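Here the complex is missing one protein chain, while the rest keep their positions.
Let's turn to chain A:
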Amino acid sequence: MSEDNGQEPAKVIGELIGENKHLLLSAVPFAMAVGMAVEEVGPARATLSLPWREDLVGNPETGVLHGGIVTALIDNACGTAVICALTRMTSVATLDLRIDYLRPATPGQTVFVDAECYRKTRSIAFIRALAHHGDRGDAIAHSVATFMLGANRTGPSRQIAEKVGQ
């Protein structure tokens, strides 16, 4: 995964972003509109959170979150983990995303998604993710995804690129 030339491997964005992790979502209007937040990042991994909100409910009779908002949080967490696995800023795009819903989210509780980019080639990233309320042993959803790297000419936010020194 290191970038050739026999020198020290370049640091990945997940190691460089540090206190600026909030920038990873600040450029994503939908994430801001629904209240997603970055809890933690590291090399090739990210944890996002989403507090329960009445307007994110899928079944008005039970108050359970819509599966679609969990899908959106997982998609964003996977994309963030991919960015955290990069050594330089490039665009990332979801190719596919499979989600297994293990149990309904509990009304009123915050959802967390831990995503890990466990393999990266020149053009494709492979990610797995788990959605839960804080107990990974009692997960809400399990997911696998593939992302394309360099899918278009726009990189993620210029602000992030500046913060990680690129």
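Please note the rule applied: contacts are C-beta pairs under 8 Å (C-beta built on N, C-alpha and C of every residue); 3 or more make two chains touch, one makes a residue touch a chain; residues count from 1.
Convention: contacts and distances are computed from a predicted model.
Asks: Write down which listed name, "(Fe-S)-binding protein", "Iron ABC transporter permease", "Thioesterase" or "Methylthioribulose-1-phosphate dehydratase", is the UniProt protein name of the chain that is not shown.
Replies: "Thioesterase"
Asks: Considering the complete complex, identify which of A:Gly18, A:Pro51 or A:Pro107 is in touch with the unshown chain.
Replies: With A:Gly18, A:Pro51 or A:Pro107 as choices, the missing chain is touched by A:Pro107.
Asks: When the complex is taken as a whole, what residues of chain A touch the one chain not shown?
Replies: Against the left-out chain, chain A lists 27-31, 33-34, 54-63, 65-69, 71-76, 79, 91, 93-101, 104, 107-108, 151-152, 154-157.
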